[in-house]
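With one protein chain removed, the remaining protein chains of the complex are shown where they sit.
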């Protein structure tokens, strides 16, 4: 690993720690939930990613490790998140456009992931959708696939890859009773997309709680 | 632009940055949503306004530009919000009484903007209404027009102007699935009105979620 | 006014400013809503009270004035809250046991104040009730009278006095579409009672929003 990449890892680790604490404060990563990564280099593929089982409210750069394309730790110390293969699958499937992957485990994303009537969630007509990468009008229909949960993400990688291929325009997906995955060119864009989608889940969730409409 | 005006722009830019971060913290300007302006001078008309596409949680005075009456940047650097023409239209229509315009993009304003049964939202009988400029009793009926959303606010200016003329007493308006616009003599008054209206949206929204009444 | 009383006023003003900012942060005093007082002396009767129309999120000790038993300002500068006579009425009616009066204007107190089916709100069986002064079991029934709103609190004083006499055990009351009044031996106790009652309003409000029970 060349010296400059290692500088990059340190900078990304600090940014990931900031974002983790921010998500905790917003209630999107309580307990030890949530995991966050950023691309350190593409060739060879290297991710900076949160270690498993840490309190995101106290997340520090020392709790971020660098992993290679097989999920093996090549920098820092600790066990990477059990969902590391999910992050790697997303980065590979979405290509050079993805520099960061964020998984939040919020109240509203958990609620909407638990839809039984459909294999995905449609969101359309909201101005806030313009915050998603490449969307330039509220007149957009976002379809977020909902995938079944598992405890073996390495084995589930082909299933995730297929879903991403089937929905090439999706800006994220939900895992049933588990939360949201989204990504972006860099951490700032991925964070923005988390906020966009969390906002829209909450708007739609609260509307569904109204017993009579305005 | 005389020296004193330029001092004023710097001061307003700092205040706008403060208000932007505050609105973000309250959940009223997530993603890159929301935009905020203040009148630097009236003759010639100059606004200090947030630039497009920035994270309001990190908003700094350097992300505020000064625009002229045609929306052209005359101070600072960056692209003004795509909704700059909306701000200019409001300032022109409401006259000398308006020194600041705030657009928040909150959960509850988005929900109430999505009313299909009416072209506006009535709010009446609440003590909190007294926080609106010129209202001195709870026995007041506020009518907030709801306007259709668009991606071409320059073209929509006449429509906004008409709505403001038809509702000369309105303290704000909603844009469908997009949020709230309100304004005030200065930034403090406009911020107060945001809080008043957001509070009332939430009260009314939560009441509508009750399946049996107290 | 003897020197020691004036020290006391300064200390109370600082405490009131702290409590005001705290209530703002909790969402209980948005806009310029809410007002807060503490007893400086009983003979003669003097209250430290917030001035009218200020942003509670920025409340400072300089925005607290001292008033006499007629509501006349005898210390500090500014116009006392329009509801000063309500504070004076409560302090007189409840006697030596009251050292502070807090009025919050929260979402849930506004919602529960808007009951049309009853002239008060019953809260019973909750452990949290033990936080109210003199209550030592959850097996308690609190009855909060609901009073009609007005813009002339001086004229309404007899009505308030009557309600307080009819409900000698009430720890507070609601004003319709306006919020909560509660009080305590000192500011710490009054603040605690605000939290107790706001908590219970929210519990009951959210339960009423459930369409099926657990």
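Each chain carries a letter (A, B and C) given by its place in the written order, and its residues are counted from 1.
Rule of thumb we're sticking to: a contact is a pair of C-beta atoms (placed from the backbone, for glycine too) under 8 Å apart; a residue touches a chain by one contact, two chains touch by 3 or more.
Note that the structure is a prediction, hence the values are computed from the model and not measured.
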Looking at A:14, A:30 or A:73, which residue reaches the missing chain?
-> A:30
Missing-chain contact among C:70, C:127 or C:148 belongs to C:127
Thinking of the whole complex, not just what is shown, which of C:77, C:137 or C:166 touches the missing chain?
-> C:137
Interface with the undisplayed chain - residues on subunit C = 125-128, 131, 136-139, 188, 191-193, 195-196, 198-199, 202-203, 206-207, 209-214
Those residues of subunit A that touch the unshown chain are 30-33, 55, 105, 107-108, 110-112, 114-118, 121, 149, 151, 175, 177-179, 204-205, 208-211
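Note that only the chains that are shown with their structure count from here on.
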Return the distance between the CA-based centres of subunit A and subunit C, expressed in whole Å.
-> 45
Cα-centroid distance, subunit A relative to subunit B, in whole angstrom = 32
Residues of subunit B touching at least two other chains = 209-211
